[in-house]
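Working notes for the structure below.
Every protein chain except one is present and positioned as in the full complex.
The block that comes next holds chain A.
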Amino acid sequence: MSPSERPFGPTSLAEKPGAAEPWRDPSAEPFLRIEKVTKRFGDFVALDEVSLPIYRGELFALLGGSGSGKSTLLRCLAGFLEPDAGRIVLDGQDMAGVAPYARPVNMMFQSYALFPHMTVAQNIGFGLKQEGAAKPVITARVAEMLAMVKMEGFGDRKPAALSGGQRARVALARALAKRPKLLLLDEPLSALDKNLREATQFELINIQERTGTTFVIVTHDQEEAMTMATRLAVMDRGTLAQVGTPSEVYEFPNSRFTAEFLGTANILEGVVEGVEAEGVRIGSSELDFDILAEPAASKPLGSRVFVALRPERMRIERTAPGSAPGDNRLVGRVRDIGYYGDFFVYHVVLENGKEVRVSQPNLRRRTERPVDWEDTVAVTWDRQASMVLPE
């Protein structure tokens, strides 16, 4: 699909029906190949043989906490760091030894790094000027970029005279002015407040779709990664914990780390006790009840597993004290209720002292809470909601 055919609109590519998914096509050639890239700082291994194919036109998110290696990988792509081992191949060109100024890669910096002594127009035109482009060419391109980020009329301002959101737009325009093959975004929206951040996220997606540029974005904000990315990689201590579309990683985490890093998850421990017609039966090792899961989640009999449960996939209802737990049914006492406006989070303490979180949408305005503090409640869920993870 060419960039112009892509419909505009405030939706993530990942959630869009029929969007191209080249990573499912084994014959598709990756646009950016990261092959066994290792980077050490002294004894610290920042990147440990990371391999990752990224396809043309993707908006790929590197998600992880501090020290996960996501920024190191980004700086290797930009050329500010040279990998100790492994290769980075962009559009068939090996990037080894290619200086940052010679790479067809541009970066939108976390601090934006706008040149304070230059006007907005000079900032945006800086890259073209380095190429020796003619003045009229630069002027035309700068005007085009200003229009793209809806900043017409701001060309003569200095960065100090702009708001945070405006600076982000200028930084984006500057990074895209040279039509890079690859755009790197380092925590691009972390300096903006929540509402502006959300609006700018969708604008970024729009611009990415219009230009067709391949974006690699580094973020620690899981919401940002989920809403924007075609695919994302969750990074942990220099390795890729999981790679997939946002919904794949959220719905089918492959480890306890990803389940807890992306969204919230209640983790229960158990042992696989049998495979039955209705699904896998997992005996809880800490509580007197069984967990049922989909047959697809099958693990060898007797193996110890984690079961991750998303708070929004669980139901909560008042029950009589002393009510017995059962399959996919926990009994506990409400210790705390978090009011978030759009939903409630109930903290339910089980008999053994373990706490699970259950969230419920706030459907009706100012009615009595169906469940209150200190109520005895039953927490139930469907077996599809049980995410079985290896220990």
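The rule is short, and it goes like this: contacts are C-beta pairs under 8 Å (C-beta built on N, C-alpha and C of every residue); 3 or more make two chains touch, one makes a residue touch a chain; residues count from 1.
One rule holds in what follows: contacts and distances are computed from a predicted model.
J.: Write down which listed name, "Pyruvate dehydrogenase subunit beta", "Acetylxylan esterase", "ABC transporter permease subunit" or "Multisubunit potassium/proton antiporter, PhaD subunit", is the UniProt protein name of the chain that is not shown.
T.: "ABC transporter permease subunit"
J.: Among A:Arg33, A:Lys70, A:Arg141 or A:Arg174, which residue is in contact with the omitted chain in the full complex?
T.: Checking each option in A:Arg33, A:Lys70, A:Arg141 or A:Arg174, the one touching the absent chain turns out to be A:Arg174.
J.: Which of these touches the unseen chain: A:Thr72, A:Asn106, A:Thr119 or A:Asn328?
T.: A:Asn106
J.: Mind pulling the chain A residues that touch the left-out chain?
T.: For chain A, the residues touching the absent chain are 78-80, 99-102, 105-107, 109-111, 113-117, 126-127, 130-131, 174, 178.
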